[in-house]
Structures are given as C-alpha cells and as structure tokens.
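The complex appears here minus one protein chain, its other protein chains still in place.
Let's look at subunit A:
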C-alpha cells in the first residue's frame, strides 16, 4: 500500500489541513498546508461533494439512512473518505490496490484529531472565524505541532510499504 496525500475538510467546505508526499522513498518529502494545493483541494472537495449528493439520492428510502461514500477509485488511485456527523471529512489518496483505510481514517479522527485539536482548548474548534470564511472561502489551516508530528508518525509506515 502506498499513500499519496491526506486532507481534512471542515463543515464550512474549507480545507483545514493538507499533506502531500512527493518522493515515496522519503516520508519527510512533500508539502504541508501548501498554497499550491488550494485548487486541488477545491476540486477534491467538489468530487466528494457531488458524489455524496448523488449517493444520497440513490440510497433506498426504506432504511432512511444516508448512504456514505467510503472510497472512490479511478484507474490510477483511490480516494478514501471518512465523514463525521459534525461535518468533518478526512480524505486519503492512495494507490488503487484495495485496502480498507476506514480504520486508518477513524483512528486519525479519534486518536489524533480529537486528542490534539478538539481537546486542546487553545486551538479553535471552528476554523472559520467570520461569515466571510465560510462556504469554502476560508484559508485557515491546522498548524498544531503535536497534531502534525503524531499524524506524520502514524502515516509514515504507510507511505511506501
């Protein structure tokens, strides 16, 4: 399994964290919270957003349950998503080999995000601080050192194995 990049979107449609690895041999390579990835993050958000509304409409109404997307695959790679009820999206781009990354994303949410961002009262719980930063127009990112270090440590073994 190989992972290419990792993204977090908040409920205001903003990308609040992005991490892209460029050299598979070097887990320290690549960019974090890069400006250059702004457009890509918007496209990625759009793909998932559209597919979510499609699958929402296609799901049977009997159970009354929303039909969440777990992964989207293309010829070259796969997009894995984990969405929480509070509207956070955790997105991981990997190679196309089938592997269930939902546990990985759930772990990132419950043991890294909640621990270092939510339970950290000095970090904002909502990254949009004004009306003008909502609806995909915000630019604030997670810069917390603990969060970053622990995330790197956790994902490192998966970059090229």
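Keep this in mind: a residue touches a chain if its C-beta (ideal position, glycine included) is under 8 Å from a C-beta of that chain, and two chains touch if they have at least 3 such contacts; residues count from 1.
Here is the rule we go by: contacts and distances are computed from a predicted model.
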Report summary line: In UniProt, the chain not displayed here, chosen among "2-oxoisovalerate dehydrogenase subunit alpha", "Probable cytosolic iron-sulfur protein assembly protein Ciao1", "Light-independent protochlorophyllide reductase subunit B" or "Trafficking protein particle complex subunit BET3", goes by "Trafficking protein particle complex subunit BET3"
Query raised in the report: Out of A:16, A:92, A:112 or A:159, which is the one that touches the chain we can't see?
Result: A:112
Query raised in the report: Which positions on subunit A touch the chain that was left off?
Result: 11-13, 42, 45-46, 49, 64-66, 68, 84-88, 103-104, 106-107, 109-115, 118-119, 121, 125-126, 134-137, 150, 153-154, 157
